[in-house]
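Here's the structure, in structure tokens; my notes come after.
Heads up, one of the protein chains got dropped from this complex, but the rest are sitting where they should.
We just call them A, B and C in the order they show up, numbering each chain from 1.
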Amino acid sequence: MRSEFPSGSRLRLPSTLFLCLLLLIPGVGSGEALAEEPASPVKVLVTYHSHSGNTERMAEAVVEGAKSIPGTEVLLKRVGQVTADELFSADAVVVGSPVYWSNMSGEVKTFFDNWQFKFGVFPELKMKNKVGAAFATGGQVSSGKEVTMLTILAAMLGNQMIVVSGGGAFGASATTEGNSPGIDNQELADAKALGRRVAEVAARFKAGSAK
Amino acid sequence: MRSEFPSGSRLRLPSTLFLCLLLLIPGVGSGEALAEEPASPVKVLVTYHSHSGNTERMAEAVVEGAKSIPGTEVLLKRVGQVTADELFSADAVVVGSPVYWSNMSGEVKTFFDNWQFKFGVFPELKMKNKVGAAFATGGQVSSGKEVTMLTILAAMLGNQMIVVSGGGAFGASATTEGNSPGIDNQELADAKALGRRVAEVAARFKAGSAK
Amino acid sequence: MRSEFPSGSRLRLPSTLFLCLLLLIPGVGSGEALAEEPASPVKVLVTYHSHSGNTERMAEAVVEGAKSIPGTEVLLKRVGQVTADELFSADAVVVGSPVYWSNMSGEVKTFFDNWQFKFGVFPELKMKNKVGAAFATGGQVSSGKEVTMLTILAAMLGNQMIVVSGGGAFGASATTEGNSPGIDNQELADAKALGRRVAEVAARFKAGSAK
Partner (left out) sequence: MRSEFPSGSRLRLPSTLFLCLLLLIPGVGSGEALAEEPASPVKVLVTYHSHSGNTERMAEAVVEGAKSIPGTEVLLKRVGQVTADELFSADAVVVGSPVYWSNMSGEVKTFFDNWQFKFGVFPELKMKNKVGAAFATGGQVSSGKEVTMLTILAAMLGNQMIVVSGGGAFGASATTEGNSPGIDNQELADAKALGRRVAEVAARFKAGSAK
């Protein structure tokens, strides 16, 4: 079974050679040109709403996961305290919410609304091409965590963000009541996995965009 | 208003120098290492189910949009005819479906099921990091096109794909009955925009991953 | 092709006879027992958030549709002004929202959150068995109206309400930009159809529950 994709692959040697020679020139290789590209850190904003502290614990684990990727800088903030500059200067944004009535909380939804009403994201599409992801906590197993994460991702897609999962099919989540009350170790591990994935994808996309 | 992201950015000059020296060695710079990276085309698989021909027309416009990005190779196939190799060798996959009862058609859903049953995508997560997107056609305005696109994206997220919209908040879509029967020019333009966006994001991500 | 449902149907004549005899006793038939049952009007609460006035126009048409069913009383209120008593004394609740970032607005989401925080709907499940429905307005065709209606219905399902559509697959909706700006006649007709359907289903369910 062979792919039907045509296999042509044109070499682009001259431009690579040129780049390398350029890099070898003192003052270029050691200077701005380089610094802007691989050296520029990937900025991840982790923002959340938490009433009981459960979503906050997940947020901290997302931060931990993102920080484990070298070259990542992470900012952790409650949704109500994020500034326009923090939002628009991030390379990736991870949003977490408790489940209230099968959906993100009103506080998190209002945060998204404020992307336009307070921060004026539109019509410039200022969030375009940033990486986005979601996490959620809820009391019961199948009572809104999926919808919460998917609608966070839907808000991001409407902003032309690039969306990933991690630590679960739609993002990281925790069931906070029942057999395992609060946030258990597996749920923290999922949140860390989400943070790592977001940082990795954002780093690759940023590196590819800088070319 | 200043970002609170820390601004540290460490240079990685030594590794860059090493790479450049490596590239200057004959037989390396002119050979496989380079050929695999910037020269390798971005492969986009556009696959769909179409009963009336409407979704097929949208699919063709997605292809046209993707092809407009230099360095992109596009394969157009009905979902039932996609092979494992075509699926797994793609850098991006765009899936289109008519709306049947507020969701993708059974034929498209069965295609996703076959990713596992026929193609064995799991446990290796063979679709991981491919770019994914969706398009949909439906008779009425708000009768399932969003759900169809979102659940296509949800299937992709479960496979750890990287998901984008384009030509609309969740992807490109067309309303095929009512005031503007069939596929009109705006809907075709949206489908092209989706194809372009998928090819662009896949190209950036691939370039960044090759580093 | 015959149904495989067993066809047994036991008569419940004695209890019906007893009820009739009871109704014929003066002071029972003319009193509270009867008054509470077929004569009690079906109360429909139509509540919404509107910034531009579009969702308000749809709300008014929902009201008109509901009122067209004899024996229906309708209350129209902005979400921020609904009291606990208005919410809990309704037989049916129809909630409308503009689309903000692919979902209901923060103001509507906060209204749902307040079912618990302000009104204490839980743990008694005070909304159980009320009929629920949704309507939405949005600028573009497939940019969140479905998600808005479905997540309104999801919030209602979490409250064990009984959910219906009407005027569209998930409820009534209007696209307020593009070829037909604002609310057109077809969209108003859909909103009226939703109001009628909610009132009819609520009436039947109430009549059946009173037995």
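Methods note: a contact is a pair of C-beta atoms (placed from the backbone, for glycine too) under 8 Å apart; a residue touches a chain by one contact, two chains touch by 3 or more.
Everything numeric here is computed off the predicted structure, so don't read it as measured data.
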Filtering B:43, B:57 or B:109 for touch with the omitted chain leaves B:109
Quick one: say which of A:82, A:95, A:127 or A:147 touches the chain that got left out.
-> A:147
Touching the hidden chain, out of B:44, B:74, B:133 or B:157, is B:157
Absent-chain interface residues of chain B come out as 100-107, 109-113, 115-116, 143-144, 147, 151, 154-155, 157-159
Residue-wise, where is chain A in contact with the chain that is not depicted?
-> 102, 136, 140-147, 149-150, 168-170, 173, 175, 179-180
In the full complex, chain C touches the hidden chain through residues 1-6, 8-13, 15-17, 19-20, 23-24, 29-30, 34-35, 38-41, 43, 73, 75, 77, 83-86, 89-90, 129, 150, 153-154, 157-158, 160, 162-166, 169-170, 197, 201, 203-209, 211
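The definition used in the following text is that only the chains that are shown with their structure count from here on.
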Roughly how far is chain A from chain C, going centre to centre by Cα mean, in whole Å?
-> 38
Each of the following residues of chain A touches two or more other chains, namely 154, 157-158
